[in-house]
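Before I ask anything, here is the structure I am working with.
Excluded from the complex is one protein chain; the other protein chains are retained at their positions.
Naming follows writing order (A, B and C), and every chain is counted from residue 1.
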Amino acid sequence: MSKTRLEAFSDAVIAIIITIMVLELKVPHNPTAAALGELWPVFLSYLLSFVYVGIYWNNHHHLLQTASTVTGGVLWANLHLLFWLSLFPFATGWTGENHFAPLPTALYGVVLVMASLAYYGLQRRIVAAHGDRSVLARAIGRDVKGKASPLIYLMAIPVAFANPWVANAMYVLVAVMWLVPDRRIERTLTTPAT
Amino acid sequence: MSKTRLEAFSDAVIAIIITIMVLELKVPHNPTAAALGELWPVFLSYLLSFVYVGIYWNNHHHLLQTASTVTGGVLWANLHLLFWLSLFPFATGWTGENHFAPLPTALYGVVLVMASLAYYGLQRRIVAAHGDRSVLARAIGRDVKGKASPLIYLMAIPVAFANPWVANAMYVLVAVMWLVPDRRIERTLTTPAT
Amino acid sequence: MSKTRLEAFSDAVIAIIITIMVLELKVPHNPTAAALGELWPVFLSYLLSFVYVGIYWNNHHHLLQTASTVTGGVLWANLHLLFWLSLFPFATGWTGENHFAPLPTALYGVVLVMASLAYYGLQRRIVAAHGDRSVLARAIGRDVKGKASPLIYLMAIPVAFANPWVANAMYVLVAVMWLVPDRRIERTLTTPAT
Partner (left out) sequence: MSKTRLEAFSDAVIAIIITIMVLELKVPHNPTAAALGELWPVFLSYLLSFVYVGIYWNNHHHLLQTASTVTGGVLWANLHLLFWLSLFPFATGWTGENHFAPLPTALYGVVLVMASLAYYGLQRRIVAAHGDRSVLARAIGRDVKGKASPLIYLMAIPVAFANPWVANAMYVLVAVMWLVPDRRIERTLTTPAT
């Protein structure tokens, strides 16, 4: 029951974040192709962030599915994750409105790093509450993606000042890496422990 | 359980989309009938989009009701639908603020096409997960409405440049077509398979 | 199950409406008492609307609690109610920003009338689905409040043009009338039918 409410609250916050981001796509006052064309960078940054928040929702969904107990520490680790996710609309808007300029691109990377570390912290809290031999612990395994992602984001931050397009390409790359369905947990859930 | 959370997240996103659209009805600074009168096109476009998002919620509700399992592919097909629905407030605001001008009307059609294709994709994913002989597969049947809708939207897009009012009438027509209660699934659910 | 999702969606929409209204309380740029003081009418209109939306949520909660089946007609009657509730933020903002001027006060009354009629329609749909001898039908009884409210709002609309303060007092009066806890349904639920 406790878990249900944690999921419901997280769903609501993530749903609002994903929808607030679209507000940065400000309605142009003229009905012209030129006015629409100016919105491309904002649209692209919205698309990337939508995918990222979707990935977080998906992973959060899988992570919580394996959890059976929710401690006070898990509640706060979850709020910590939601805090960094709540900065996505700001970072997305700043990047898009400034056509992927260096500093906004770097800040976007900072938000990505912090969110991925917060997710990692939440995952560890939940594993700690269930034991190293739990379904979740086995499912996560070495967690290559989870460890590689913040490293790539970290590398992208200085790159953003040299060439923001390369940095943005790195963010896209990590997103694509995650879009490949994460079958780890599903596989472990259906494979009997031996 | 998995399904519950998918529904809850979709409900939240759709609820926010439907409510964000009303923000385009900007509060006028003067308490005059003239100031209110200027909002008619925005109000009409809001009304049309409210009905459309309501139709999507209704159909989504019926579609998920028949589903028993939710795969990773369904999660992403659902996010894909939510992405296009999230562009309703933008398309609605642009159309309304520009008094149903050609280009915004055409863009509205593009969003309608993409959302209907995304819905179709979600439906196919769910049917695929349940088998061709499932309740859902039988309920959908030939899916005349589901196939006609994107075709009508597609036709409306070039029409918008010739006469936007005809294009908007076509959007209204499809909405009315869906408002007629979709008894297919309900009927099949209560009719024993023979 | 169907009912659960109807409630969840309505909760989300009502929650967003109630929270969007507070956005009309625009943050002043100066940290002065004068700047804060100018917000009084907006604050008062927010307070009134918060109470009204709270009343709707409360009544909706009680109404749905007695329902066991949800038909397609109920889904649309519910969306119809949510549509009129979604105009509360606009009507509230217009009234507050224009210091309860006649026309905004009258429009507020129009939204109140339409919302109360939509609620009445939803109630009738649910009763129709459950039968005249159902718990709900007995609980509602003669429904004096439900019938008096739209009449008082209707009377307040012309009054708003003569004296908006009297019209606003009438809105407050109806709200207070509803704030007195509605024990009808609770009573009937615990009283055995004789």
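Of note:
Note that a contact is a pair of C-beta atoms (placed from the backbone, for glycine too) under 8 Å apart; a residue touches a chain by one contact, two chains touch by 3 or more.
Please read these numbers as outputs of a predicted model, since none were measured by experiment.
Among the residues A:Phe9, A:Phe43 or A:Tyr120, only A:Phe9 touches the chain that is left out of the figure. Touching the chain that is not shown, out of A:Gly54, A:Gly93 or A:Pro150: A:Gly93 (per the contact rule at the top). Counting over the whole complex, subunit A has residues 1-2, 5-6, 8-9, 12-13, 16-17, 20, 24, 72-73, 75-76, 79, 82-83, 86-87, 89-90, 93-94, 97-98, 101-104, 107 touching the chain that is not drawn. For subunit C, the residues in touch with the chain missing from this view are 7-8, 11-12, 14-16, 18-19, 22-23, 25, 27-33, 36, 47, 50, 54, 57-58, 61, 65, 179, 181-183, 186.
Heads up, the rule we're going with is that only the chains that are shown with their structure count from here on.
Comparing the residue numbers each copy contributes, subunit B and subunit C share less than half of them at their mutual interface.
Computed from the mean C-alpha positions, the centre of subunit A lies at a distance of 37 Å from the centre of subunit C.
A separation of 26 Å divides the Cα centre of subunit B from that of subunit C.
Shared interface positions of subunit B, i.e. residues touching 2 or more other chains, are given as 8, 12, 16.
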